[in-house]
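Complex shown without one protein chain; remaining protein chains in place.
Note that the chains are named A, B and C in the order they appear, and that numbering of residues resets to 1 at the start of each chain.
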Amino acid sequence: MISHSKIVVRYAETDKMAIVHHSNYPIWFEVARTDYIKNLGVHYRELENRGFMLPLVDLSCHYISPAYYEDELDVSARVINITYASMEYYYTVSRGSQLLCTGKTKHGIVDSKTFRPMNIKKFDSKLFELLKSNVEKID
Amino acid sequence: MISHSKIVVRYAETDKMAIVHHSNYPIWFEVARTDYIKNLGVHYRELENRGFMLPLVDLSCHYISPAYYEDELDVSARVINITYASMEYYYTVSRGSQLLCTGKTKHGIVDSKTFRPMNIKKFDSKLFELLKSNVEKID
Amino acid sequence: MISHSKIVVRYAETDKMAIVHHSNYPIWFEVARTDYIKNLGVHYRELENRGFMLPLVDLSCHYISPAYYEDELDVSARVINITYASMEYYYTVSRGSQLLCTGKTKHGIVDSKTFRPMNIKKFDSKLFELLKSNVEKID
Partner (left out) sequence: MISHSKIVVRYAETDKMAIVHHSNYPIWFEVARTDYIKNLGVHYRELENRGFMLPLVDLSCHYISPAYYEDELDVSARVINITYASMEYYYTVSRGSQLLCTGKTKHGIVDSKTFRPMNIKKFDSKLFELLKSNVEKID
């Protein structure tokens, strides 16, 4: 499954180059993860309330072309790998047919009280299977 | 007591007008509050760990002149009022002798678990007296 | 005219109190201004491209109740005053029927090259009349 989120560039997201500051793309990726999980019928905040967190381990962004204030963008997200202890997402940011940025994040799966690794399959085997069955390849 | 914090404008804080985006001044005020409390010999994070929080009730900023990337700024902070249930701060942002912005914040004093008002004098009467004895007027 | 913008709270907008950090409300007000102008059939970025800017002079926020991650919020915006040299907006942030925050901003109208005041009526009298005819009172 590949989810699609609509982002309209905020004025505050621009910098003195008059383009979107690069630190906003990871924030948009996060918006896309929230939507991805929601598309599976799960609210990420419910998972956190149940004691499950997904802090970042790795982030990478490849910036191809700038985005501008008021641009309407599509941010796609897909899970490209999941193990009992980690998940990987891949993202694209596009304006119409033009690809502006791609990115990846890798997340640890941890207990929200101890910040220690937890086994997602033991935590919620249905959720694990749901995520696993929706894994996609990068095009 | 009036505390002084040094801020060097970050690139990410600028916007497409090539000036600092206005949403950063409240963040600098917060940096100044952290320093203010530290100058009194107290770490704000210790207070939070002890169950005490100061969420904002009111914020106002008056923007006089823009700040730019790499500007070295002085942010002053002072407590201008304190009751058992609330505190008020006043701030100035200056570049050398030039005043760029003034601001005020009003904070509720709440229990960090319930988010309900708590009496700061009952929580820590020494802290209350310390804060009260350092109240300053606006020039 | 009162415009309405939908905001879904981003994870990055929360802080260690597990609520939305107060510095995000001015950013949402700005999103609402972009939508307000768009509702009048004008793109704010086109105005900037034509040499017109609206830097903030005054900002105030009154925080009533916290917003949380994934909350779906309504941000209303209206122009409450306009002169040849300045504009004032009023905002509300609500979750369902619950009012979370109100705010005001006052903007100077300046030439984007010189940052000096410009007369909006001389710049574009139709735009001035359009904005003026849509002025609303605060409820």
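Rule of thumb we're sticking to: contacts are C-beta pairs under 8 Å (C-beta built on N, C-alpha and C of every residue); 3 or more make two chains touch, one makes a residue touch a chain.
Computed from a predicted structure; not experimentally measured.
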Residues from chain A at the interface with the omitted partner, ascending: 16-17, 19, 22-24, 26-27, 30, 48, 53, 55-63, 66, 112, 115
Residues belonging to chain C that touch the chain removed from view: 11-12, 14-16, 18, 21, 23, 69
Chain not shown, touching residues in chain B: 8, 10-12, 27, 30-31, 34, 43-45, 68-70
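Throughout what follows, only the chains that are shown with their structure count from here on.
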Core chain by centroid distance, with centroids computed from Cα atoms only: C
CA centroid of chain B to CA centroid of chain C, Å: 24
Distance from the mean Cα position of chain B to that of chain A, given in whole angstrom: 33
Distance between chain centroids, defined by C-alpha means - chain A, chain C (Å): 29
Junction residues of chain A - those touching two or more other chains: 11-12, 69
